[in-house]
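As structure tokens, the structure follows; a few thoughts come after it.
One protein chain is absent from this view; the other protein chains keep their places.
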Amino acid sequence: MSGQRTPLPYWVIAPFLGGSGNLWWGVLAWAVLGAVLTAALVVSRERRWWAGALTGLLTGGIGGVLLLAPLWFVLMPLLDRRCRRCGALSSATAAACGRCGAEFTERAWTETLSALINNVARVVLTIELALIAGGIVLELSGKDALDTYRVLFEWGLGTPRARANSLLAATPLILTGLGTAIAFRAGIFNVGVEGSLYMGALAAAWVGFTFTDVPGLLLIALAFVVAAVAGGLWGLVPGYLKARLRVDEVVTTIMLNYVAIEFTSYMVQSGPFFVPGMANAMSKTIAKQAQLPRLIKGSQFNATFFLALACVIIVLLIMTRTRLGYETRLIGDNPLFARWSGVLVGATILQVMFLSGALGGLAGAGQVLGVHYNFTARFSRGFGFDGLTIALLARNSPVGVLIGALLFGTLRSGGTTIELFTDVPIDLVDVVQALIIFFVAVDLNLDFLARRRRTVESREPVATPAA
Amino acid sequence: MDLVNLAAATLRISTPLLMVGMAGLLSYQVGLINIALEGMMLGGAFAGVVIGYELGSTWLGVLGAALIGAVLGALFALAVITLRANLIVSGLALNFLAVGGTAYLMDILYDQSGTLAPQGLQKLPTVQLPLIHDIPTVGRILSGHSPLVYVSWVLVPLTAIFLYRTVVGGHIRAVGEHAEAARTAGISVRRMQYLALILGGAMCGLAGAHLSLGDLPLFRERMTNDRGFIALAAVYFAAARPGWTALACLLFGFFEALQFRLQLQKTSIPNEFLQMLPYLMVVLALVVISARKEWRKGW
Partner (left out) sequence: MTYLRMTGITKYYPGVVANDGVDFEVEEGEIHALVGENGAGKSTLMKILYGMEKADAGQIYLRGELVHIPNPQAAIRLGIDMVHQHFELVPSMTVAENVALGHEPRRGLFVDRAAMIERVRALSEQFGLRVDPAAVVADLSVGEQQRVEILKLLYRDARLLILDEPSAVLTPQEVDDLFAVLRRLVAEGRTAILITHKLREVMAVCDRATVLRRGRVVGTVRVSETQPETIARMMVGRELEVVRRTTAQPPGEPVLVVHNLHVRDDRDLPAVRGVSFTVHAGEIVGLAGVEGNGQRELVDALVGLRAVESGEVVLAHQPVTEAGNRRRRALGMAIIPEDRTRQGLSAPSTLTENLVATRYHRPPFSRGGVLALRPMRLFAQQAIRQFDIRVRGPNVRVRTLSGGNAQKVVVARELAETPRVLIAAQPTRGLDVGATQFVHEELLRLRQVGTGILLISADLDELLALADRLLVIFEGQLVGEMTPETATRERLGLLMAGRGVAAELERVAQG
């Protein structure tokens, strides 16, 4: 129903997220925020709690400006277009000249590029915003936000080893993020990548400790393939239910996650893979030649990361250059239309869900072959849910997923150290993550609103419902 | 196997499910799928212990749990209704926030991690039902529970009466089924949704209090153990009819009680499969419902 008044929060929040309206406003808002906070900090020498809260804000505020300013003040003007008729400059994405109204011809690559920048900026900014909120939480509970973040980022990025650990932590998140994103793009709210991850991990471990005679590289490849298939098949269960019986996938995938966790636990706890005499619920160790070598001293960083990078490119190509990708986007954009155009929607959902699960399976295999060297019951620290957060944050763009996963990986790997070096509980990272998801939820919707406003406007003449 | 103990355990275990089930039912009836039940319950459980301990009264703890549950419900409503955030995503966010937030606060406030069992905090007293208590078997099953068990029994018919007999309840159902019809009739859709979510939040808080104060007065990280999802499943299972939802909650409670028993008895059925059961049943319920409803539907 139109005629609704614009909700106030849209204007309040949108500039800071930068993803919803004009990004210039985002830059401006962050710059103002940064300036005000710097001034406030200088004025207040004493460290009262509110001054500390401001410090928390600053860590994000300045960072946001530093990150965004080059993007938008340097890069975007390069893309500005000059009107052929009157010579005025207009922004890169403008449809027509701002001064004389002459329409520009289409330049697809600027739109693609600005969408990409927009996406990257949004991922970074949302995390910034959550860090700010986290900083406020820290200060309110009497901790030193600046110091905590310093420790966090030092141990996330400070040394080669720290960076390797961050990449290591990012690896499964890239894969689960991609798996979730590909399903989301088809309009399937797949929360079940976590379950696929468990299935894939168990399958990889099984291959690893069963076919001990197979030579190294072959065994590793086999383990990854079997893991992908296992994860994919697990993804097919809710996929089939959705495609054939139209069972809502949100609830089924959440439930099936638990089933997968219980099932894999059973397998190593009392089932066929149970190892007598083992204290913990874990499988046999995989064959020596299947263990991915550690590439950096003092870190478990391994080649799975490069597999994940390859997957980013593969998913990108699938989404833009293949029939499946086209079908996925079409179904995500308008499933009814896809159906009326003869797209085999059910088959596409099955393929997407298989792919989504397969990526989850690879993530699980990576943990088994590269980190644990066995299957441990309930080993995942919410990799699937982190992937979900990242996919939401990146709006299903594979490159965005990569960036989001790297940031998250840094947070996670740095987060494990803050408890060692400060008296801040590690659960802070969970709180920050919840805040990120929340900001994403609001922002997703603001963007949706903005889009819908446009649609409503332009649709009026399209289908005026009977005068 | 001691059937009497099993029955009594079923009732005890079903209590939080019943309360959260009614909360989920309220939001289902107002047209919102409430993924955040879990988080509201966890928040309530934590608040129950903290407030009960700080104020030195278990009953105030229960009250505080309901209050915090309602506040979390209001927060969820704020996100979903006023800020129009995605329902599922913000529900997940609230669950994360509850898990991380309770653990964080536990560490900050009491320098504890994992479990919080404050000294001197009493659990809720058990209630000996007059008359019934003296009936041999029935008495042992029905009597001698924490008062919140009985609250949960009252909550079910209360919810039903509220939804189907009162003016406001009717408005909630109208909003859930056909928001536009309600709007044109002058009903504030937002107000009804806020109301349902806040009421539901309070019920979740009570359920949390039952977990943290009903048996042993302690809070454990993630102690709600996905009961929110199981209750949501019961709502789906029963197509949001109060009586059937309660029955489904009792059924899930029975399975859980049974599983505890079997665990002790070392049966041939692996424990994990029993754990899986409610989740699988939800999937099954959804399949049955969808298959029935959507079979012929065109596009």
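Going by the order they are written in, the chains are A and B; count residues from 1 in each one.
Everything that follows uses one rule, which is that a contact is a pair of C-beta atoms (placed from the backbone, for glycine too) under 8 Å apart; a residue touches a chain by one contact, two chains touch by 3 or more.
All values derive from a computational prediction rather than experimental measurement.
Listed residues A:Cys86, A:Ala221, A:Ile313 or A:Leu336: the one in touch with the omitted chain is A:Leu336. Residue B:Val167 is the one among B:Val154, B:Val167 or B:Leu264 that touches the chain missing from this view.
Across the interface with the omitted chain, chain A contributes residues 1-3, 95, 103-106, 108, 111, 321-326, 329-330, 333-334, 336-344, 451, 454-455, 457-467. Seen from chain B, the chain kept out of the figure touches residues 165-168, 170-171, 173-174, 177-178, 180-187, 296-299.
Convention: only the chains that are shown with their structure count from here on.
Note for the complex: chain A touches chain B at residues 1, 7, 9, 13, 137, 141-142, 189, 191, 241, 245-248, 250-252, 254-256, 258-259, 262-263, 265-266, 269-271, 336, 339-340, 385, 388, 392, 425, 427-431, 433-435, 437-438, 440-442, 444-446, 449.
Of all residues in chain B, only 33, 35, 79, 82-86, 88-90, 92-97, 99-101, 103-105, 107-108, 113, 180, 183, 226, 229, 232-233, 236, 270-273, 275-276, 279-280, 282-283, 286-287, 290-291, 294, 297, 299 touch chain A in the complex they form.
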